[in-house]
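A protein chain is absent from this complex, but the other protein chains hold their places.
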Amino acid sequence: MNLEKKIEQLKQIKSDLFQKDFLLTWEKSDADLKAILEIADILKEMRGQNISPRVFDTGLAISNFRDNSTRTRFSFASASNLLGLAVQDLDEQKSQIAHGETVRETANMISFLSDFIGIRDDMYLGEGNKYMREVGEALDEGAAKGVLPHRPGIVNLQCDMDHPTQSMADLLHLQKEFGSLENLKGKKIVMSWAYSPSYGKPLSVPQGIIGLMSRFGMDIELAHPEGYELIPEIVEMAGKNAKASGGSFNVSHNMSEAMKDADIVYPKSWAPYHIMEERTKLLKNKDTNGLKDLEQTCLANNAKHKDWEYDEAKMKLTKNQDALYMHCLPADISGVSCKEGEVNADVFEKYRIKTYHEAGFKPYIIAAMMFSNKFDNPAAVLKQILDSNRKRVLL
Amino acid sequence: MNLEKKIEQLKQIKSDLFQKDFLLTWEKSDADLKAILEIADILKEMRGQNISPRVFDTGLAISNFRDNSTRTRFSFASASNLLGLAVQDLDEQKSQIAHGETVRETANMISFLSDFIGIRDDMYLGEGNKYMREVGEALDEGAAKGVLPHRPGIVNLQCDMDHPTQSMADLLHLQKEFGSLENLKGKKIVMSWAYSPSYGKPLSVPQGIIGLMSRFGMDIELAHPEGYELIPEIVEMAGKNAKASGGSFNVSHNMSEAMKDADIVYPKSWAPYHIMEERTKLLKNKDTNGLKDLEQTCLANNAKHKDWEYDEAKMKLTKNQDALYMHCLPADISGVSCKEGEVNADVFEKYRIKTYHEAGFKPYIIAAMMFSNKFDNPAAVLKQILDSNRKRVLL
Partner (left out) sequence: MNLEKKIEQLKQIKSDLFQKDFLLTWEKSDADLKAILEIADILKEMRGQNISPRVFDTGLAISNFRDNSTRTRFSFASASNLLGLAVQDLDEQKSQIAHGETVRETANMISFLSDFIGIRDDMYLGEGNKYMREVGEALDEGAAKGVLPHRPGIVNLQCDMDHPTQSMADLLHLQKEFGSLENLKGKKIVMSWAYSPSYGKPLSVPQGIIGLMSRFGMDIELAHPEGYELIPEIVEMAGKNAKASGGSFNVSHNMSEAMKDADIVYPKSWAPYHIMEERTKLLKNKDTNGLKDLEQTCLANNAKHKDWEYDEAKMKLTKNQDALYMHCLPADISGVSCKEGEVNADVFEKYRIKTYHEAGFKPYIIAAMMFSNKFDNPAAVLKQILDSNRKRVLL
């Protein structure tokens, strides 16, 4: 059987995900990433066959969104529910934690009966990932001291550095589109800045993409106007990754040039690194006027690069005039969701359904991160589920 | 056994509800409506006997309330939970969907692992029901293109035209009160406007009532002050329904006259159709001053009709001085929840508990809508549940 075979394949992968948080893809081995992809694929297949991979009879999954979210919120809720967990949202507005309580205390208070905490914290450069680690250390202490019956796992639902549930969903999408991870070797992927009428979009998606995709032998092109840099350490790491995996890494500043012969394109706006640093300072100082000024300067700068739209002319420069278009959604679509934006409406429409498929992997990626954190031998548990043949819907 | 008999009866009804949204009662056949009533009744009975009709091991039910709600929110949560689904609220304030994203995208993004979407959208005339259909089309596309593993069903939790979960709960209440749908034939029901100190109450309840109750051979009296019209097409349809079902339909403008010999009365405030049209325009234009002016004009108009209170004198005009009083709640009760309102306090008190019973059918009506959407042969699934004898509470 298909599912049995997939579980057999998973068994061969020597991953080290048990009881480990998933905070950055670049902290994980290739085997770890492959295991996540396999488990996600198996869980998706099971649900499609009306097999319920519910492994928790009860339990809570805490969501802590420090920024707005629809897609990731629903993906997290879906993943938690699929495995049998109830989502409890930590709404910092409705709670007492703004009253000067320390992170380590709150982390324990919400975790007495929790199995996972999903955190989105992407507003402050240098803060989001750090915050997740602080929570993790608090949970370590709580578990070590017997406050918590077990150490809840943390899933990074987007931070200032990485957006691993997004980039891993993107990778699973590529695996499906190109047939295998092997087939990605030698493919050219362009992570390109694109014009947007809004400002302050996080860096985590482009960083997550170059940080992850550089590990599979692809030729990575990072394209953006001068001054729109990402965090330098991550760009450097991506370059090293690319070399090590037999691919290449190049930074360039002309969108059309970059698109030439691309197999995959990911045109998406972001705010420049140095602006995000400045913005973080202003946010911390609650300098409202400063923030307004910065926004104006930024928008004016952005406006100089309206030609960074992924349009038909640029698409025609790609491999077979048909590079796979990717986006984390929602895209700023010219004439649809804004006057001028990241992508031409016709071009977007051509790949629209594919971007939905891309997004559809996220719930399963999150579920796979949880699954592999919870079970030392995920293949064995999946086999047990398969054999029990528990139905998701009574039929 | 009682439940077995009911399931046998259900088997005889040739309904066509499988994989169909429930958006308007007047799009459904009589058999469809009867099937919903039977299933709701069976589910209520099962729960009463501590049998758990849980058919989903996991799954999400999305609620999208574009207006405030308590009763319907809890009814939807109760129905979802009864069948085994977890509710995930789409809070448009906490999400990114205000950022210019199209409906069709969001509809898919929230539906990867969802079984139902319940929508309340009653603020804008001409919009609510349309929005639900837009969502439905997006889900059709998502399912057809393999983005979604199955097409989630949509339940209309109140729109600008109809409030089918309310009117169907009301109908089940009438069935119980009068013994059968057959017994409703020849009964006189008065859907009457009533005075309220607030303005802008939706038209969906009176429209839903005349649209549905006109199909069972009743004599419908729609009473309101001149100028307080409902959507003309729905009034016209109700008239045709009444004739076709062997009943009658009459519009009148004197509350006391209307109440004479009534078997059932439903005195409830609403805003005039043409005012709602104007309000919709102003809301779309965000014309705050215009809205304030309209409210003032409206309240002044309403104040001319304070005699449209359902009081003891009017009650005495009804059949045996004891027509069944109905209300979707909360009612504007004179001297209780407002100075002067829709109903006299003593009269309301007389029927208060009955209005609670009326409201108590809503969760089961919603559950029945979900159940019949999900299963091609609901009777067979209900029989399976009965035979499995799964307990709701361990005892």
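For reference, chains read A and B in written order, and residue numbers begin at 1 within each chain.
To be clear about the criterion, a residue touches a chain if its C-beta (ideal position, glycine included) is under 8 Å from a C-beta of that chain, and two chains touch if they have at least 3 such contacts.
What you are looking at is a predicted structure, and each value in this text was computed from that prediction instead of being measured.
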Residue of A:7, A:35 or A:55 in touch with the missing chain, whole complex considered: A:55
Of A:50, A:88 or A:301, the residue in touch with the unshown chain: A:88
Full-complex contact with the absent chain, from B:9, B:29, B:52 or B:183: B:52
Options B:183, B:337 or B:384, residue touching the unrepresented chain: B:337
Contact with the hidden chain (one of A:171, A:282, A:336 or A:381): A:381
Touch residues of chain A, complete complex, unshown partner: 54-60, 86, 88, 90, 94-97, 99-102, 105-106, 108-110, 112-115, 141-142, 145-149, 374-375, 381, 384-385
Hidden partner chain, residues of chain B it touches: 47-48, 52, 54, 65, 68-71, 73-75, 77-78, 81-84, 86-87, 198, 329-330, 332, 336-338, 353, 356-357, 359-360, 362-363, 390-395
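By our rule, only the chains that are shown with their structure count from here on.
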Chain A and chain B, separation of their C-alpha mean positions in angstrom: 41
